[in-house]
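Here the complex is missing one protein chain, while the rest keep their positions.
Chain lettering (A and B) follows the sequence in which the chains are written, and residue indices restart at 1 in each chain.
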Amino acid sequence: MSPSASSRTYSHFIPLILGVMVLFAYYRLEFIQHPTLGSLTYPQAALERDAQKVPLFDADGNALLDERERPREADLELNGGQLLWFVGASLLLLGVWNLIEPRLDATIAILVSLLGTLGVAYFVVFGRTYLSEGATYLGAMGVGFWALLCLSALLLIQLALPRVTPSPYFKPSRLLGNQEAVLLFVIVILLVGVGILNPRFLAERNLLDILQGNAYIAVAAIGMTMVIITGNIDISVGSLIALLAVISGRMVVNDVPIVIAWIAPVVLGGVIGAGIGWLVAYLRVPSIVVTLAMLSVLKGGLIIWTNGERVTDMPLGYYLAQWKPLGVAVPIWFMVILSLVAILWMRYSGLGRSLYAVGGNKEAARLSGISERTVVLQAFALNGVFAGIAALLYATQFQLIQATPPPFLELNIITASVVGGVSILGGVGTVLGSTLATILINMIRSGMVFINIDPFWLKSVQGLLILITVLADLLRRRNQR
Amino acid sequence: MPEAILTLSDIQKRFPGVHALKGVHFEICPGEVHALLGENGAGKSTLIKIISGVYTADSGEMRLRDQVIQFHNPREAQQHGVATIYQELGLYPELSVAENIFMGHAPRKSWGIFKPLDWHEMETRALALLAELNIHDLDIRRKVGELNVGNRQRVEIAKALSLDAKILIMDEPTAALTEADVERLFEIVRLLRARGVSIIYISHRLQEVFELADRVTVLRDGEYIATQAVSETTEDQLISMMVGHTIDNLFPKMASTIGKTVLEVRQLNYGKTTRDVSFKVRAGEIVGMAGLVGSGRSETAQVIFGIHPAQSGEILIDNRPVKINKPTDAISHGIAYLPEDRGHQGLVRPMFIRENSSMAVLNQVSALGFLQPRKEQHMAAEAIQSLGIRAFSIDQIVGKLSGGNQQKVVIAKWLASRPRLLIMDEPTRGIDVGAKSEIHRRMSQLAAEHGLAILMISSELPEVLGMSDRVLVMREGRIVAEFERAEATQERVATAMMSDSATPIGALTA
Partner (left out) sequence: MNVSTKKTKKTIQDRSGKKQLGNGLTSREGVLFIIMLVAMAVLSTQNKNFLSTSNLLNQVRLLTEVGLVALPMTFIIITGGIDLSVGSIVGLCAIMLGYSWQEWGLPLPIAIVICLVVGALAGFVNGLLIVRVKVPPLIMTLATLAFYRGLAEGISRGRSVRGYPEWFYQMGQGDFLCIPTPRWGMDWTFQGMNWTFQGMDWTFQWTWCGEPAPTQIWLLLIFTVLAGIVLGRTTLGRTLYAIGNNEIGARFSGLPVNRNLLIIYTFSGLMSALAAYIFVSRVSTTRSDMGSGLELDVIAAVVLGGTSIFGGSGSIAGTMIGVVLIQLLKNGLALSGVASDATIVVVGGVLVLSILINNFIQDRKNATL
């Protein structure tokens, strides 16, 4: 029996049918006052303001109106119509994909559904405002909220859908074992929960801002995920990022062409990563020890070199991370694109799969002809490359580059990977998970501010998160046996 | 008979202290199921490890398709079409069935310089492979770690097929399988045979040999005994070929007075390996426990010793019920367990004799938690003296001793705890003849002169018959036979171990 035959079970048509039904309902319901696509994000007050064409943001996305003049919280209400529309559109999209899905790999289908809805949402809202003169307030439940909500629904449905035989029925229990699904659940719950407590949290500008400053963590987490999957760990990556950032800044201050200064940290990161990988793979020094030592070597080396001075006065063209193509900041683009590339690479390339092999069963990997040493070395080298890219984003974010790494940066990166589903025992984990986890952690941090929890507790929450994830992983493994 | 695809002639292999293979011959033809029979220690494992590239022969010739060849590592063997079916080792628990089958040689699409894995093709081919083996109920996207043993084995077989293996080695493949899985395995073996794949099949279960195999080769003590067509032999003949040899080892069994019951277990249960087990061991008695690998003997012993607390049933010491939840409990009741895996369970190999010999009784060589070196030295020196351990100092690293001497250290260690019941699991496995008889003599002495109750688990029938006052036979977790010394013969015991015709026994009479 071939895979295509089985997917013609009726449950694959459910999303399509549901989507059509929901959209139909949307267009028939009367509380929708402006049945054109453009209106679904405009609450009443904003509509009026829009009629007067008062710009709220300038072309770069900077706020023009004073804080006091921003719309009141009453404007930020749940609008059922918007919800309906997005759900319907997503389901429709998913339904269409499911018809084509048999010929495409599940991962691609998920990714495309994810991005598809995001893209549609984006262009519906941003596209219109980007193209029209000035910008108008995009308030109410920001696009981000709805997009995420629907993506989650999409992903959850996708993941719960049956594959090949035996069971053709919708199985929600499959989701429990799936870390990405759990993460999405939590993200949605968080959004709804904090959003109810403080609706400002949901303004999409806020959500994007949250991400902008910390997207580089997600990028570094990509490399870290690869390393942990092979059964190793790297606790020196924070110092490495700081060092590479300073190197890049110093280069550009010393009149090195900007592009070179951008590329240098990436290349250098790869080289250093390969060095660490060599110590671990060929000299068999446990990775925890090598990177514990590297941590201090890099940190101290940085301080010796810079004498504690920050790097400032970089030329204007240097600030890559501040650019906003299509209204979205570069770090977020990097995060999304690199995650995508990494997800695809880890699924479709031989080296990507051999990471899982080496981490899952060294002996079997050797029998399959996979050289553990090469794979581990390459994993660490890649980790260095991603650290270099993260350093690039970190360096070009602000007007100055510190001589010390942000405190506990490596811990944040490891937390992102571990919470994203990577098992410290090796052999399990995905980049999708670590990226989602970064988003989640940032949401938690921001959410804590919005509901007035002291941000000083963040680190304990992170530690707890690691513990809970590890415990859950251990329990799952024990139940398996 | 078509041309043999693999021939081994006059294979010799030695390990420190053991001459594992003494000029063994073996050959197999395409599309043949060839069974390899022999007791534990006969050399079967060593032979197939040479075929699969784990070991290299010391001397002798191996020919593959008429070309002399030697495999230096398992990967080389795999590349030449020899695959071994393991149960645990070869799979990735967190990856899907399809990926497990094709890891390392996955089908790829060709998009210019990109060569991405073709998952669809992988899944289609995996399904096709499974279909060829008549397996239609395996979800190829499931994680292998979630599968039961039978399914995992089938994945292994599919994997071997995907590598275009022409020679498949199956070592005790049915040991952990359910009846249904065993049937399916047989089906698959027949299918493979029809396709021209050669299968080397090791099993102790004679009925399987008669059901599946075309030819059978018997080894004994590392020597090649005979190769026969299955149709031209009988079970009895095979058994006598496997076990019949002149007992030139002395088993100095002393007469001893058998006293009261020291250990009694009633309806002991633990998982699948210990099912409704009941028996007694009395002071001064040596009870031998025979059975195949996986019949549950070691597991039952470990339940009694407290490594795994029993799920139900009773343990009685001196006719009083006791609770044993951890080894310390067992030790305090006078039970000692000499494990099967001497190196990993019985000793801490990097440490000295002195340290190992006192490990079970640290409280005897210490006062208020402080070790008393003199007492410990004394204990170690005495141990060396009384057991005849060949070492030049009590501070010699145990890992460097020979197998026999290591076992003596283990015995010394447990004797120091002054046990009433000694459970010895494969006490003379992998030990040279000289040390063997010394250990046997000591065992006899312990039972006869010191009144110890001894439960001896062994896969060597002569040892069981030579040393035991009573013989218990276990199969699949149950006690299936009991013989008094006088009525126990090799044939009877072997038959009880291997043949289906013996029926399980319930509670034993005293």
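Here is the rule we go by: a residue touches a chain if its C-beta (ideal position, glycine included) is under 8 Å from a C-beta of that chain, and two chains touch if they have at least 3 such contacts.
Bear in mind the structure is a predicted one, so any value in this text is a computation, not a measurement.
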Option from B:149, B:163 or B:397 whose C-beta touches the chain left out: B:397
Candidates B:59, B:79, B:207 or B:328 - the one touching the absent chain: B:328
Candidate in contact with the missing chain, chosen from A:186, A:215, A:233 or A:355: A:233
Residue among A:354, A:415 or A:430 touching the omitted chain: A:415
For subunit B, the residues touching the chain missing from this view: 307, 326-328, 330-331, 337, 339, 344-351, 354-355, 359-360, 362-363, 366, 369-371, 373, 377, 381, 384-385, 388, 390-395, 397, 399-400, 413
Touch residues of subunit A, complete complex, unshown partner: 233, 235, 279, 283-286, 288-290, 292-297, 299-301, 303-304, 307-308, 408, 411, 414-415, 418, 424-425, 454, 456-464, 466-467, 470-471, 474
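Operating definition for what follows: only the chains that are shown with their structure count from here on.
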Footprint of subunit A on subunit B - complex, ascending: 74-75, 78, 89-95, 99, 103-106, 108, 115-117, 119-120, 123-124, 127, 131, 136-137, 139-141, 145-146
Residue numbers on subunit A that touch subunit B, as the complex places them: 1-3, 103, 105, 163-166, 344, 347-350, 353, 356-357, 360-361, 363-370, 423, 427-428, 480
